[in-house]
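Partial complex: the chains shown occupy the same locations as in the complete assembly.
As written, the chains take the letters A, B and C, and residue 1 is the first residue of each chain.
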């Protein structure tokens, strides 16, 4: 029979993706109803924080692009430690903090560009600093998007980038835009020519016909964690676990691939235009460094770019 | 200065004509009063002349300049007129002083002159002491006086007054009446004056125009209108009059024999020869009680008027109203006899009948 | 029989305060009390939470915030753009209101609806539309560069100027509607008297019309100022690229920067700072109206008649002016929106080959949620607008006429939620209502009711200001006449006061309904499964980069609102002459 009842999912995943996943999930677990609260990761976090202040988090499963926040929750021991059976073959590094939250598919910050405006296909993060793009470079704002903060935090902690990289960006009159959505929109409209943005966004837009494309930077693409976690004190642990486990099933994983995400489960074919696993160079976010230096990073960044 | 000519004026609201074929000519510097029953179109006439209401037909001409036609009209502010609105229309957000000073402010007169003339206007209407109050803190009569002062302060060429004194006590009314008359003599502006107080109209006007259902029934000097009312309506409306039903049987050298109701016969002076059913219109003071009088009747009502007593007597052909000194008032029910020293005689038609009845 | 008396202290001259506490009345006052409570409580929570730092009561958050240069700068920026936008918007609004309601402007009725349109476009969509138009590569700039051959754009919308410009265009409808409502009740005789005194139409406006509708102008300006201060979408979209930041963007960032301890409390503190000037303005404006004493009472129950002012040869000039406003404020952005929603993909060159209606098919039939969301939004908005109007009239009456101190304080408290960013209000509402309400033990959270509560909370200020400015016009004697005729206070209000101030009531409803339909910032945090609202859907689409779809949906919503308003104007019964 399997579990029943309802699970509430707070997520920042895109509408369509969630719907697909939930439909698929329900094909396997018809008795579980999944209630989805969907919003940008910012609002989701705000909502959860507010709920925490009044007592318990009202969600059973969390799934959004703000690993730092999940770390925070894990540290407060608000997440269930769980190792999904279907996820056994997934590399351990995708199960964080003692299985408290899990990566179910990979998205990356990459270098994207407007195909009408960029003649020479870029290849490196440093292309964002090329004078020919002066004033037409865009990156998302680390104050608004957790993913963006992770990016800055990680890059400044790396030898080959560091703050020097961002100073260069500054000299190149880089526009700090609000969200990935903004970046993509301006990229598509041609307001900017080249940008740092999440990969699947670009592929999706390209699929819709917008004049955008992205490359896999030679230095590597920064993994943007979008982990899933189960909230401690959930009313319906079996269903919650079932849901998380389901995300690792080949069925779900190939769904991700169809939606042009990169699956974590070995053996699932990658979406078109993505180099196969071994050629894909991944930069993992340096979360400890970020946790330690968050304020400083923010401060330096805002001094550098005059944003807040 | 300016004479006002109104030609074949007509105004229709929805599909009711409230003014129809109205003609008036007011000479430069003349004082003309508009009298008429409530709702007869006096205010509308003034509003058309002021340029607020566009006539449906006809024209308004002031000193030869056409100001209003059904097609176009000169805006009010360029007509050099002033008006007291029946509803005062004082500005609640301005003090009394500011209200009165406003017309001068629009003229850009010097501060000193403005101050001076405004004060003068306020004294004229006896409002010096409340100059700094807001209209909301004034009594009805005080508000009305603000409106009056506001109209006078600018010394306009044409002054339109719509019952400017209706809310003032008799004494103040009389005083202000004199003030206005005085001003007019001095500045010689033209005045169109709507009032319900006939004494006022009689006392102030060069001519009185009696309106009725959007038309002018009679226009002439106060005395003319009072003593030679052209129609029973005018006779009944201006001043008081009784109407007696009778039959003109004979006329010779300016006197006519009239058989009243049941057959009592009276002889009254009347210029034009006429015969047949008639109304005798008799004003109170045209009746003298006289033991030898041919007309006898019983007193049915006495009303104390302070300086005199009104008596109403049942006489053949109707009811007769006359006044006597406080001393010699007859008792109720007493049988008295009179003589009619003068009267107006109108052929009795279906129309005039009804009016006759209304009159008393 | 029970002796009903009114005690000193209640009421200037007290008669109005003779509020009979009969069964009927009681229900009414309970309603007022409860709803007000529900609205004020979150504000209290907000204030309270801003006063706790490191677990102790302190002003720490305020101190820290004010010590930061960036915050001070943002604060200054906020006040600057808001003030500029308010000045411009109010001026525009008053002129337009006068032209469309008091003069023989050609086709006045039609213009009225057209002038409201900007208010019907969700602000952030509106801002987007202007990005489409005037970003360095916007439609207009591209057109300009093609036509003129210049390499530089005509004008770029980013930065303070752009923010003020857009805030003005999306803000002027508020003063416009409020003032217009007041003007509908102007006693024409008062204007006529001025013209008789020799004043030209514009002078009449300056000296008589404007001063007489001052309460309405004050209310309109206040609302515009406050909403501009609290506006997040427009400065965020237009300010970021130019690194021009206002307090709301800062507050938003603070809410999201969970890493920092107490970030929500800090955000609350910032919001209170933002609300402070608004509160001040409210007090000033109340003082203005409170001075009252019938000083603005233009409906007196005497006189009347009179028609519209004839502009004469200015008539057509005025027409052109209004047309220009409509063109800039409405046609352009809506055009951009339409164009965007019709192009196959965002960014492809505009041209016949790329035009398609597929996005409309998608939003109308492809996304099942849309229908539901539309229904939810319309119902919630209607409900909220109605509640707000009822509450507003009651409170306004009690504070302006009956002069109840309590009501006057309440009036102030109810203004807070409108003067802080929606996100913060939403958080406050969660803090307040995530747990079941004590005593009655009802849980609003996770139901549609919290959205209703949210909208009422957020927009009640609009209703209040509009209602109280309308109330100031009704001369006391009209109400007295009803009382002496045997009507109790409540009944006199319903039978006489409300009908006479009806234009204001109607406007209040519209002014609340419209923004509630496409409300975003609150809904995004408070909606729950099955209770999505259209704003959430539009924003969601936009976030996922489906620009064209969100544009299409916004356009649909705007058209719906437009249709609704036209219908309302058409079916409005013949108005009596003030």
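Methods note: contacts are C-beta pairs under 8 Å (C-beta built on N, C-alpha and C of every residue); 3 or more make two chains touch, one makes a residue touch a chain.
What you see is a predicted model; the values in this text were computed from it and never measured.
Chain composition of the whole assembly in this file works out to A x1, B x2, C x1.
As a convention for this text, only the chains that are shown with their structure count from here on.
Chain centroids computed from C-alpha atoms place C closest to the centre of all protein C-alpha atoms shown. Put simply, the C-alpha centre of chain A and that of chain B have 91 angstrom between them.
Averaged Cα coordinates give chain B a centre that lies 54 Å from the centre of chain C.
Centres computed as Cα averages put chain A at a distance of 37 Å from chain C. Contacts with at least two other chains are made by no residue of chain A. Interface residues of chain A facing chain C in the complex, by the touch rule stated above, are 8, 14-16, 35-40, 42-43, 45-47, 49-51, 53-55, 58, 68-69, 72, 114, 116, 141, 143-144, 146, 175-179, 181-182, 184-191, 201, 204-205, 208-212, 291, 294-295, 298, 302, 305-308. Per the touch definition, chain C reaches chain B in the complex via residues 187, 189-190, 192-201, 203, 207-208, 211-212, 214, 293-298, 300, 302-307, 310, 312. On the side of chain B, the complex with chain C involves touching residues 47, 50, 52-53, 73, 75-77, 81-83, 85-94, 102-103, 105-107, 134, 136-137, 147, 150-151, 154.
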